[in-house]
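Right, I'll just put the structure down here and ask away after.
Apart from one protein chain that is not included, each protein chain of the complex appears where it belongs.
On to subunit A.
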Amino acid sequence: MPEPLLRLDDLSITFDGITVVDKLSLTVGRGETLALVGESGSGKSVSALGAMNLLPSNARVTGGRWLGDTDLTALSARGWRGLRGGQVGFIFQEPMTSLNPLQTIDKQIGETLRLHQGISGKAARRRTRELLEQVKLPRAEELLDVWPHQLSGGQRQRVMIAMAIANEPELLIADEPTTALDVTVQQDILALLAELRDHHGMGMLFITHDLNLVRRHADRVCVLFQGHEQETGEVSEVFRQPRSAYTRLLIDAEPEGRPPLVSQRSPLLEARQLGVRFQRPKRLFSRRPAPFEAVHPLDLRLSPGETLGIVGESGSGKTTLALALLRLTESTGEIEFDGSRLDRLSGKPLRQLRRRFQVVFQDPYGSLSPRLPVSEIISEGLRFHFPELKEADVIRRVQDTLREVGLPENCASRYPHEFSGGQRQRIAVARAIILEPELLVLDEPTSALDRTVQKQLIELLRDLQARRGMSYLFISHDLAVIHAMAHRVMVLKEGKVVEQGECLAVLERPTTDYTRALVKAAGLSLSTRTIS
């Protein structure tokens, strides 16, 4: 056990009388990474923010908090300002919003240097450049005068890290530092953090929900469930022999199983040379720049009852492809759905055909109209496409569908905000399947959900497919989920098909570097499962 750096004794946090964290005790030593793991709402971020006095005034924090020899409970406001950003560095989840959009990188990093070390002018600029080089940003000199919006998500997160380590903190608090990033970028960032930790001898409190990352990048782990500490221990031990039931549940929550087999028949959906281009804006008196090819022309086939997985990182054109297939965005090429040419239809005939291909979107919070009760949301399409149905029939169909997706019947009159993310996603599925579609497009349906909920949803979807014989177009960046859902898979990168084929074949023996990188970054659980 290394020398303890951050020590929390029976830390409890209550908001207006509601206990969010209950008697959490942990220590982070110098040069080690402690992972704080839990599902959303388990109080992991709140504990870290509470320990550092960053919670709003309606929070009550009790218990002992020590950083080295400093008693954090007795610290003055002035003391805190010196501590945060000085001895303690923070990295937050959202690289897109954590940087001030109105200041250049140089200014933002320079500010922390000026405040804590009194460095300014040329010296600060030099130091900033060193920092950018330390976090391995290419072309550091150029990046100094760049605005945040000119950087990609991964680059911004690196800038955030540079800012956090600018004052050589003893403790680095990383709150889901890679959740918003692509899997391949994730690995680089975490490797960088580990390197910096060893180099500076920092202690690191690593908050995450992703057990894969914990397994590879943390020394010790502390599992939280609804504000209660479940267990703490060495990562290897916890994973081999979880002591608490909840930890076991988390570890077992990896999606598993395979979709039911299908026989190859004539295709339900076929796309030939399907491409999407977006016009770039034209400046006055200049020639119009070449359009942006979001999806390069590609061919695609989907049989009845089959699932085609589409894999790719952000910006690879997966969602655009789905929208094009659904005729929700302009495209070129041919789309044939069950014998009719979708790309030639428009207006009323297209709207009537829409009943047969439905979609479930990624964000369970954004895809349900907040002002309609669940019954209205689900029955809306039914009422429109089958105006001859009687009220009683509509109600019965709604009830049946709710039961089918595993929701209690009494939820029909409630509103979406009363449901959790997983339940909302079930409502979205219910809204789609009540029309009895033959094709369901699932655009990252599980990526906003906790692992345990994800697993349930995947089982539901597989179950529905087996019962109704629907075809799925399943979009995901998560290869574990794809493995559990897809018969065939198509890997997209920058709008081009990199690789495609039978799911197992592609995932086990990838032929391109890009797929291999994806499998390596995310697919370790696959390989471990195949071994065990």
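Methods note: a contact is a pair of C-beta atoms (placed from the backbone, for glycine too) under 8 Å apart; a residue touches a chain by one contact, two chains touch by 3 or more; residues count from 1.
In the analysis below, contacts and distances are computed from a predicted model.
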item	value
UniProt protein name of the chain not shown, from "Microcin C transport system permease protein", "4Fe-4S ferredoxin", "Planctomycete cytochrome C" or "Heme exporter protein B"	"Microcin C transport system permease protein"
Selected residue (touches chain absent from view) among A:Gly118, A:Pro370 or A:Pro387	A:Pro370
Of A:Ala51, A:Val238, A:Val295 or A:Val398, the residue in touch with the unshown chain	A:Val398
Omitted-chain contact residue, chosen from A:Arg126, A:Arg351 or A:Arg403	A:Arg351
Option touching the unshown chain, where A:Ala51, A:Leu67 or A:Ile91 are the choices	A:Ile91
Touching residues (missing chain, whole complex) on subunit A	15-16, 18, 20, 40-43, 45-46, 49, 54-56, 59, 84-85, 89-94, 98, 100, 112, 160, 163-164, 226-227, 323, 326, 328, 350-355, 357-359, 361-363, 366-373, 375-376, 379-381, 384-385, 394-395, 398, 412-415, 417-418, 420, 428, 431, 435
